[in-house]
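Note that one protein chain of the assembly has been removed; the remaining protein chains are unaltered in position.
Here is chain A:
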Amino acid sequence: MTLTRPSTPTTANTASVGGETGPRRRDRERLQVTVRLLGRRLLLAIPTVGLVSLGIFAIAAASPFDPLSAHLGADFQSATQSQREAVSDAYDLDQNWFEAWLHWWGHLVTGDFGWSSTRSQPVAQVIAERLPFTLGMASAALLSAAVISVILGAVVGMRRGGLVDRSVTALAAMLAATPPFVISLLLVSVFAVSLGAFPTSGARRPGDPYTVEGILTHAVLPYIALTVSMIPWLLLTMRSAVVEAVASDAVRAARARGISGWVLLRGHVVPVSVLPTLALLGTRLPELIAGAAIVETVFGWPGLAEALVDSAVALDFPLLAALAVGSAVLVLAGSALSDAAAVWIDPRIGMRA
């Protein structure tokens, strides 16, 4: 965090002048390449989403989860055969997954997301009520994890083998091996129970309406837990990318020219090493959702991630499909955007890929 930018304007200019010439034309070319990449990805995304949704229905139907037991809950054991049949009929539990898939798309194109049987609510309402919480929490955590990892990764990568590097790497490895719920419970017992600094769970004081301050105070601990759970892999990726870049011919040549410190880092190391980290960011969304599900459960955060898990267990197809396809779209968008960013930043990447 000490690496703020004290003398950015001048040094940045020197760096870019030393690196390349004719920046304006190249910028326009790269913009074209980037837009073309995004367009192609969009076209590809349409059949991909169709296939992904088909796969979700097929896999969910083949899973060991029994929607009947989810519907009957505690009464599963005492339900008679005729009652089981009544429940199956009422909720269409025996519906063939392919029919269910067609059915779902048929309704979706008319704007109807369907009815969630696990939440006893329209799917659209479930999503509308919970999405802001998950989106807010996950994007805040992802953003801060990315910023912290990139900065810290660059610092320790430049000082490879040093004390800071060794301790940070060891700590990151340890954190990577610690399940998010352990971190969460630790945070709760230290900051909420022992110190009383933050509330333990929920999104507001019980009985109050939602308020900005209530949501923010309640968000702090889950936000820290989720951020901490995402830092290790980002940090380690960034570090190894920096280590690789430092060892590259380009950087050695730059060093030979007498460039060092901040200028070297910003002008020669970071542009090359941020890319793998960015690429990773777009594809690690599933881990983010899994982490969010655990954090949301521990902190009673009223988000979507837990609803996703519940809907999968109960084969609540409308909700499951909406959330899973939504996540798939996010993964596709994430990877397209991180690739676009890569093309934009790195002049070496052509449109071939």
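Note that in this section a contact is a pair of C-beta atoms (placed from the backbone, for glycine too) under 8 Å apart; a residue touches a chain by one contact, two chains touch by 3 or more; residues count from 1.
Here is the rule we go by: contacts and distances are computed from a predicted model.
Which choice in "Na+/H+ antiporter subunit E", "Cytochrome c", "ATP phosphoribosyltransferase" or "ABC transporter substrate-binding protein" gives the name that UniProt lists for the one chain left out?
Listed in its UniProt record, the absent chain's protein name reads "ABC transporter substrate-binding protein".
So one chain is hidden, and I want to know which residue out of A:L102, A:L135 or A:A253 touches that hidden chain in the complete assembly.
A:L135
I'm checking contacts with the chain that's been left out. Which of A:F57, A:W115, A:W233 or A:F317 qualifies?
Answering carefully, the residue with contact to the hidden chain is A:W115.
Which of A:G73, A:G111 or A:G258 sits in contact with the chain that's absent?
A:G73
Which positions on chain A touch the chain that was left off?
Chain A touches the missing chain through residues 64-66, 68-69, 71-83, 86-87, 89-91, 115, 117-121, 129-130, 132-133, 135-137, 139-140, 143-144, 147, 185, 188-189, 192-193, 196-207, 209-210, 212-220, 223, 227, 297-302, 306, 310.
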